[in-house]
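Sending over a structure as structure tokens; questions will come in a sec.
Note that one protein chain is taken out, while the other chains of the complex remain in position.
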Amino acid sequence: MPKIPYFSTTSRRKFISRTSATIALASSGLSIPMIARAASPVKIGLIHPATGWAAYPAAQLRYGALMAIADINARGGIKSMGGAPIEALLGDSQTKPEIGAAEVEKMNEAGVHALQGCYQSAVGLASSAAAAKYNIPFSIDVGVSDKLVQRGLPNVFRMADGYGRIAKDAANNLGEINKATGSKAKTVIIVHEESEFGTGTAKLMTAALKEHNLEVIDSIKHANPTRNFDNVALRIKSAKPDIIMPINYPGEYVLLAKTLRQQRVDFMASYSVLGGGFNFKFVNDMPEIAENMIDVNHWYNPGSAAGQAMRARTEADSKYFTFEVYCAYMSIMFLADGFERAGTTDSEAVNASLAASELEVDFMPYDKTNMVNGQNMGSRAVAIQAQKGDVQIIAPSKYASANAVFPRG
Amino acid sequence: MSRNGALMLLVSAVVLLLAPYFIESKFYLDVLTLIFFTAYIGQSWNVLGGYAGQFSFGGVMFFGTGAYASTILLTTFGVPPIIGIFAAIFAGASLGFIVGYMSFRSGLRGSYFALITLAFAELLRVLANSVEFTGGGVGLFLTYAPGLHNIQFDSPVGFYYFSLLLLTISILIALWLERSRFGAQLAAIRENQDAAEALGIDTLRCKIYAIMIMGGMGGAAGTFYAQKYLYLDPPIAYSISLSVEMLLVTIVGGMGTVFGPLIGAFVLHIVNEITRHFIDTPGLSLIVYGVILVVIISYLPNGLMGLFKSRSKASDDGGLGPDETGGTSKDA
Partner (left out) sequence: MLSSTLTMLPAAIINGVMYGSIYALVALGLTLIYGVLHIINFAHGAMLMLALYAAFFLFRIFSIDPYLAILLIAPASFVIGYVLYRWGIGKLSKGKDQNILLITLGLSIIIENSALFFFTGDQQTVSLSYSYDALDLGFLFLSYPKIISFVASLMICALLWALMSLTDLGKAIRAVAKERQGARLVGIDVEHIFAVTFGIGIACLGAAGCMLLPIFYVDPYTGNVFVVIAFTIVVLGGMGSVVGALLGGFVIGITESVGGLLLGESLGQIGISLIFIIILIFKPTGLFGSRV
């Protein structure tokens, strides 16, 4: 009598999966021709500054993109193309526009069907222009300069906001928050970094805030990098603004926040726009400083199941759930949807399909996608606030997960 | 140059000229363009650093100033870059004169001179960030409009030939230095400036000419870059990494040689590409690159050209530090 072997849980699972695989294979034997016609992959090139000062955002962008690609492939790839899987080609722009453009050439030769990138607007400009020569669809995952979508290039798209619309959103959100407390705040000081990102956004904010009766009494420009903010803090202290508005990169963002605290500068709120350093890590590492700081940025929708799931997954991978992750994910979804509806990798058709996209991204606080000249008009930036160690959306009210603490506690 | 050498040169020139016809890959053409560009700008460093023996850490200032010159003329006054490039050359050479006059007149040599060029480059970068006509921190955007008058091409082939043209001019300049009296004067200054002065060479004038040549060459490179990548801002125009790159390719290739910068640019770029090709993880490939760099320099102290030449020239230490034999003095 044959001994019935004892199966441990794991080996039982393996046995079952192997059995079902055998069954699956057997039944699929009936449709071998279909499998033999397995579709060739849809290649998407990712161009990010993997080495250099922006290596961390680049790593996050790659992570988000690869997660999206894995998910789409697990669900069967691009079904209208026979289940074609997406294949990622990784490129390093080394923070230089010329290298980004060279990567585009390299990927074009490798038969890439779409491109995604580049975090820095300068690199994005050069790379998408290089891609335009071959009409390769190019989705900007992160890159805030509005020049990116103002060149009339039919192959360039951006799902997230540029600084023009973000500035409007930021001003509107601040106006809404301010009104809700009886319009206590009247004056703002902007602290911005010196390049296009900071200077351009600061200019737009100054104009936009006027419409909400908020006056920018000073706009302090600082270098990249800045070693210390003591003078800036003192300047702000003597001007006594109601609101401080940082527009800069992570290192300076955190330094400024720490210095303001050290110099005991008093203000109603720190309300940053595209604050590079405002994220779960910041709130985690420096809770006392971060408490009640507000930022207006790309942010996921914490009220959505998909958003929460993505956050959980990311944190389970020991990574912070920064905006790069879901912006990259969303951009891949957008491209995949474009291929799905076009049913082909022909760039003309895909660009047309992308331009007509009506994709709904459930994990973002966005309306249905609506591409106008390459810019998604359904996107929005939301106001988020650090509250008791977590981050809540406080404006616009449709997506708010908590009330604003304003003035700060 | 030997007959064999001249023949090899001719063959290489023909190969490079015809390359776009048998290189289908636009990517490889682009890689070659970048290599030529780096070799060209390395050669500009070579004129002052290799031939005249004056190391500089701020070479990018000519590149940036030239780029701004032609770009501002284009965006504000509509001057086509094919003319603007001469303004860039003029701007670069003028800057070279100013920096050279101020520095050499004060007797700066060796590392002091190298550092003051760094200081000038930094000064220009900070200024460019604050001044309106350079676009400040926002930078300058150029519109895409292919055409020879714009030095813009809708295919990499155009840029390939333009960079090849620049490279050829730079090689001709180096060849001229090798054979001319001026070049011999520079060599004398490099070997022992005081002796050269004693021999009656106007070392101040010669060095200023050398830095003006470097400046003019750098300026043209700036225009080329601006027209190819269509965006300019202070971090791009005055980046330290370009200053480093121009001395890197030249020293690795062989200072004071005609083909040193080209060989150095070629080898270093290939090493970079190959390491990236095999190693995906960010950073790891550059670690290998750094190791290879150290190895090359350790075993080939005269650069890669040392593989081709026998050590017929008396070796010198490039004038950067105090010469043990009391030669090129670093003291000012």
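Some notes on this structure:
As written, the chains take the letters A and B, and residue 1 is the first residue of each chain.
As a working rule, a residue touches a chain if its C-beta (ideal position, glycine included) is under 8 Å from a C-beta of that chain, and two chains touch if they have at least 3 such contacts.
Just so you know, these numbers come straight off a predicted model, no measurement behind them.
Residue A:A223 is the one among A:A39, A:A180, A:A223 or A:A352 that touches the chain not shown. Summary of contacts with the chain left out: across A:S80, A:N135, A:Q150 or A:Q263, the touching residue is A:Q263. Although one chain is not drawn, the whole complex shows that of B:I83, B:L172, B:I287 or B:L307 it is B:I287 that touches it. Only one residue from B:L248, B:A265 or B:L304 touches the chain missing from this view: B:L248. Where subunit A meets the omitted chain, the residues involved are 51-59, 194, 220-223, 225-228, 230-232, 234-235, 238-239, 250-251, 254-255, 258, 261-264, 281, 285-286, 288-289.
Interface residues of subunit B with the unshown chain, by the touch rule above, are 55, 102-103, 106, 108, 111-112, 114-116, 118-120, 122-123, 126-127, 129-130, 137, 244, 247-248, 251-252, 255, 281-284, 286-287, 289-291, 293-294, 297-298, 301, 317-318, 320-322, 324, 330-332.
By definition in this document, only the chains that are shown with their structure count from here on.
Between subunit A and subunit B, the centres computed from C-alpha atoms are 38 Å apart.
Partner subunit A is touched in their complex by these residues of subunit B: 25-27, 30-31, 34, 126, 129, 136-139, 141, 144, 154-156, 225, 228-231, 233-236, 276, 280, 282-283, 286.
Across the complex, subunit A meets subunit B through its residues 50-51, 55, 58-59, 90, 92, 97-98, 101-102, 105-106, 108-109, 122, 125-126, 129, 133, 147, 151, 193-196, 198-200, 221, 223-224.
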